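Showing just some of the chains, left in place.
A and B label the chains in the order they appear, each numbered from 1.
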Amino acid sequence: MLSKPVLEDPIFVEGLPGFGNVGKIAANLLIEFCSAKPFAELYSPSFPDCVTVNTTGICRLPRYVFHAAPMEKNDFLIMTGDTQPSLDDVVAHYGVCSQILDFAEEFGCKFLVTVGGVAASEDKTEVYVAATSSRLAAEFMEKGSVIYSKGRIVGASGLLLGLAKERGLESVCLLGTTTGFKVDRGAGFSVFKFLMKALGNEVKEGL
Amino acid sequence: MLSKPVLEDPIFVEGLPGFGNVGKIAANLLIEFCSAKPFAELYSPSFPDCVTVNTTGICRLPRYVFHAAPMEKNDFLIMTGDTQPSLDDVVAHYGVCSQILDFAEEFGCKFLVTVGGVAASEDKTEVYVAATSSRLAAEFMEKGSVIYSKGRIVGASGLLLGLAKERGLESVCLLGTTTGFKVDRGAGFSVFKFLMKALGNEVKEGL
């Protein structure tokens, strides 16, 4: 932890690399929109055993970064990162996600939003939602998303959602539709815009 | 654990997803037949790192559920679930199955029935049996099943059977024959009907 921000009843938002990179793009747009500041990093031996190197040749281990955004309406605690844990070690993934929830609870988060991508279907849905309660599912459906009823959400977005439910935390997962063939900035923007609208913020198209 | 039922000398029955989903179907039929009530849940970091989402958009972590059925003849403790542990982590699977047996023994179970599916052969056998003792194998053979002698039973049905034997618990594994291409309700029903008959209960075809 680099510093300890004071946040009031913050909403936790998670967006990591994945299908179409929708989650990471949405999280980064939110960070930009809120001018959120990084304040903590998470390293784990279950992340890939490699370093990422930036264009100036500086290396660093794969990590998750937590950003704080004190806002007028809702404070945000936003997590994004370089990677997801190795597929081989499911037990470690449960451990990492539990640590993340511990951390979020320390800052008083009671509501979590996880963001991911999902294969586009024929009905032109832009954002699907799954939730920890029927009240929340109904609330986000009213705001324009469609109930996700295809069975499973894999990876951190699903696991955080399920573990949050076990702890009695409210949580929704928003899934932006994408072909997934490449980094899908459009899908990331759609989910970001929907999330902002759902939380009562307005986002202009030209961001 | 949600509540603590009182069961007398209960028979433990396990049926999880697998080949043709025979085990899970048979367990669900038994739950329905006995009006068994769920009373405990098992979560494990060795289960897949995802959530399952139902048709109303409500998520939950993969889990095993234990049901209690106090009956006139034999009480039942029935376990079914969404999944089996990740293939990558055999050590974790031994741990989960040991916990299940601890739990079953706490409730006084001394006899276990595990249910699974197996590839259909030409001789039209419907239910195969493997057991922890030759007495049990003979007893279930007399009641109409055929000795399974093809070498291995993989997954929870096999592992629970083997670990039960090491603890001195009596156990049989019933394997319903199926092509395995799809969820085989017929095979599940055959095993369920055979189990009921073997334990002295009558099941009418129209269930």
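The rule we apply is simple: a residue touches a chain if its C-beta (ideal position, glycine included) is under 8 Å from a C-beta of that chain, and two chains touch if they have at least 3 such contacts.
Just so it is clear, the structure is predicted and the values come from calculations on it, not from any experiment.
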Worksheet item: What number of copies does the complete complex in this structure file have, with 2 given?
Response: 4
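Quick note on the criterion: only the chains that are shown with their structure count from here on.
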Practice prompt. Tell me the angle, as a multiple of 5 degrees, of the rotation that maps subunit A onto subunit B over the C-alpha atoms.
Written response: 90
Response to the item:
Chain centres from averaged Cα atoms put subunit A and subunit B apart, in whole Å, by 38
Worksheet entry | Interfacial residue positions of subunit B with respect to subunit A in the complex | 43, 45-61, 86, 88-89, 92
Worksheet item: Where on subunit A does subunit B make contact in their complex?
Response: 88-91, 93-95, 97, 129-134, 137, 141, 147-156, 158-159, 161-163, 165-166, 173
